[in-house]
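Before anything else, here's the structure in question.
Missing here is one protein chain; the remaining ones are kept as they sit in the complex.
Letters A, B and C name the chains as they come in the text, with residue numbers starting at 1 for each one.
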Amino acid sequence: MAFEILSIAFMFIGAIFLLAGSIGLIRLKDTYSRLHALTKADVLGFGFIVLSCILSTDLLSHWIKLLLVWLLVISYSALVGYALANRKKRYA
Amino acid sequence: MMDFVYGLLLFLLMLNLLLGLVRVFRGPELVDSMMASLLLGTGGTALLLAFFKITKEAYYINLALGFALLAGVVGVAFAIIILGKSKDGI
Amino acid sequence: MLWQTGKKDMLDLALGLMLFISALLSLHSKDTMKSGVFFIIFGFLSGLIWVRLEAPDVALVEIILGSAITGLLIFKLVKGSKQKDLKAFTFTRLWAGFISFLILIFMLFHLTTIERQDRIASLVFENLHKSGVDSAVNAVLLNFRGYDTLLEVGVITLAIFGLLSLGLKREAYYWDNPLLKGFSRLSLPFIVFFSLYITYLGTFSVGGAFQGGALLAGGLVLFALAGQALPLKASIIYIFTMAGLGVFSLIGLLYALLGYGFLTYPLELSTISIMIIELSIWISTAFLLYTAYSGKL
């Protein structure tokens, strides 16, 4: 029961972090700062959501796959942020 | 009680997607639109994981994994194909 | 029954409304690049809608193929074509509006005649133990309606060979960056493993050969975007692209010669034959879609 409450709390924290990222995407004035807000909030918020899912299952295969999802999301977030900023600065 | 909590959670995640859609619509430049669609990719993955938490069906994790992978590939491809210059030959 | 709504349907309403808005924006926007971006968002949202409609197999295929691979193709098209968006003729608009209105009336009329009934679903679930796989969609796809899938593999193979026969020299877009190179090299083995896993899952759960192959094609495209050529000879890629059609029709013919009938598997051999067919479709889908993106063998 304690794990369940903790898991739901983690998911709420994650959702609020993701929401903070998207509010930053709406409110900030400049493309680069918007990119910054988006990629930073994704990492932490998504991490909390994955943590919540890990707490709610007890299969090893699910844990591995969930960790892989998190790893993929953060590495792609970094890579795409870098690629978009670099290309925009050079060509656009 | 549980229904209300999960409803609030899904509402927050949907709000996330909706705000992304607003930025895609308003985005003055193309890069902003693509960024917001990236946000939709992450938000969609988060929504799938929330479904996994609610229903405990294992296939949602595979869906989330595929979603995350391909959203990233599309983002990188956008940056290289649309924003970059074209050259001949690999 | 048909017109009931509840509190849980708010999610469906919101997703559907967002889907409709993204489709509308994709069709209405003046800039073709922007309409490509909106099309990708449309694909993601429709994937979520298939999940809501209890069709996870279709969701996986829509996210991977219908949204991502189509999106990559449309990016290439948008960058390559410089055609301006001209205004349509008034006569065409009137005509199109008339046709659309007629179809709207016809479909709304059809909507009033729809009723809830048992379809062939119960037949599929009754015979599922004879098919050799536990997943109902894959049982239909590879055993009960094997002809359809054989022709489908034939259609993609023919489409790619038609594309190659145009002999167009396509421009290759790449970015010579050490980070991207390292990442694509590191992630490729993982993507190969994961796509094989998805293919294997097709025998008992959500997954299948087309989904796995399309995932691998995404990984190969990422590999090519970093400016690297595949470490395979053209002849090997050619064999890979033809493997699906070849193995599928060979196995069908083999069973026909043994007296079971074309594409009718005996019960004890059905699982292994379906696995071999899935493996061959996996490899050929991956390389066919990669060829569709790169435009050359």
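Note that in this section contacts are C-beta pairs under 8 Å (C-beta built on N, C-alpha and C of every residue); 3 or more make two chains touch, one makes a residue touch a chain.
As a working rule, contacts and distances are computed from a predicted model.
As stated in its UniProt record, the chain not included in the shown complex is "Na+/H+ antiporter subunit C", which appears among "Molybdopterin synthase sulfur carrier subunit", "Na+/H+ antiporter subunit C", "Oligopeptide ABC transporter (ATP-binding protein)" or "Succinate dehydrogenase subunit C".
Considering the intact complex, the chain excluded from display touches C. Residue-wise, the contact with the chain that is not shown comes from C:S46, picked out of C:S46, C:T203, C:T241 or C:S284. Here the missing chain is touched by one residue of C:F210, C:F223, C:F240 or C:W282, and it is C:F210. Residue positions on chain C in contact with the hidden chain: 2-6, 9, 12-13, 16, 19-20, 23-24, 26-28, 32, 35-36, 39, 42, 46, 49-50, 53-55, 57-58, 61-62, 65-66, 69-70, 73-74, 76-78, 80-88, 92-93, 95-97, 99-100, 103-104, 107-108, 111, 114, 116-122, 124-125, 136-137, 139-141, 145, 148-149, 152, 155-156, 159-160, 162-163, 166, 168, 170, 208, 210, 289, 292, 295, in rising order.
As a working rule, only the chains that are shown with their structure count from here on.
Chain centres here are Cα means. That of chain A falls 10 Å from that of chain B.
Across the assembly, chain C contributes 175, 180 as residues in contact with two or more other chains. Each of the following residues of chain A touches two or more other chains: 68, 75, 79, 83, 86-87. By the touch criterion stated above, chain C contacts chain B in their complex at residues 7, 10-11, 14-15, 18, 21-22, 25, 31, 33-34, 37-38, 40-41, 44-45, 47-48, 51, 56, 59-60, 63-64, 67-68, 71-72, 75-76, 78-79, 169, 171-175, 180, 191, 194, 198, 201, 205-207, 211, 215, 218-219, 221-222, 224-225, 227-229, 294. Every residue of chain B that touches chain A in the complex is listed here, in rising order: 5, 8-9, 12-13, 15-16, 19-20, 22-23, 29, 31-32, 34-36, 38-39, 42-43, 45-46, 49-50, 52-53, 56, 58, 61-62, 64-65, 68-69, 71-72, 75-76, 78-80, 83-85.
Contact residues of chain A toward chain B in the complex are 7-8, 11-12, 14-16, 18-19, 21-23, 25-26, 31, 34-35, 38, 42, 45-46, 49-50, 52-53, 56-57, 62, 65-66, 68-69, 72-73, 75-77, 79-80, 83-84, 86-88, 91-92.
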